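Missing here: one protein chain of the complex. Every other protein chain is in place.
Showing chain A:
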């Protein structure tokens, strides 16, 4: 028994090592004084300095963040209202049909989404660039928002809404005072997922970006095709730190919300028992 335990631990350690080594390797060489990823000649910040002096790269980072923030915001709005609408549909078959259509972009390979959007934009005569990238990112983020928000709406009891109406709330009041607060965690999760989808996307953006406009993923791809450039390593270290902060922040936020809920429930219980 004891020997088996060791063997299984060894296996897990190996899997985790393989998962993390390439990432740590990238980060390690970002501090290399030399110019390659095979010989560490000494510690240096020089690649970070080059990165911060690279105005082209900085404007690409800004573009990427603007696209992510905007597309996630608009996708969250459309997706949340879409989910609210879907929930009101009484016909089971219609609801299932819409949900299948919703999931088309979730399961389609990126290349198909990219290629079909490229045909679509060309067909409509939309110029490739910021606009087409933003529209595409909104489009592929909407289904994930719907999938995050819909379960929260389904969880919420209809009685609450009926009670709000009975107490004289208008439709708008019922929506903003009862429904939206109840589904806020879902909306947050949806926004967060949409945001990371947008930051991470390469294939779709690559198809619809045209010539003048570029996002981080596309830029990394074109630099990687030219070979090793330790400025990319420096960039990846920063991106790793940012994703750690994002994930950590997101988990802290959901924990905080949950504990707040528990506190509230406890307080309510105490009040009732008194």
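In this text, a contact is a pair of C-beta atoms (placed from the backbone, for glycine too) under 8 Å apart; a residue touches a chain by one contact, two chains touch by 3 or more; residues count from 1.
Throughout what follows, contacts and distances are computed from a predicted model.
*Asks:* UniProt protein name for the omitted subunit, picking from "Binding-protein-dependent transport system inner membrane protein", "Glycosyltransferase", "Rieske [2Fe-2S] domain protein" or "Sopre germination protein"?
*Replies:* Cross-referencing UniProt, the chain left out corresponds to "Binding-protein-dependent transport system inner membrane protein".
*Asks:* Out of A:41, A:157, A:243 or A:257, point to the residue that touches the absent chain in the complete complex.
*Replies:* Considering all chains, including the one not shown, the answer is A:243.
*Asks:* Any idea which of A:33, A:111, A:252 or A:265 touches the chain not displayed?
*Replies:* The missing chain is touched by A:111.
*Asks:* Which parts of chain A are in contact with the chain that was left out?
*Replies:* Against the left-out chain, chain A lists 8, 11-12, 15-16, 18-20, 22-23, 25-26, 29, 36-39, 77-79, 81-82, 84-86, 88-89, 98, 101-113, 115-120, 123, 135, 139, 142, 144, 146-147, 171, 189, 193, 196, 199-200, 202-203, 206-207, 216-217, 220-221, 224-225, 227-228, 232, 235-236, 239-240, 243-244, 246-247, 251.
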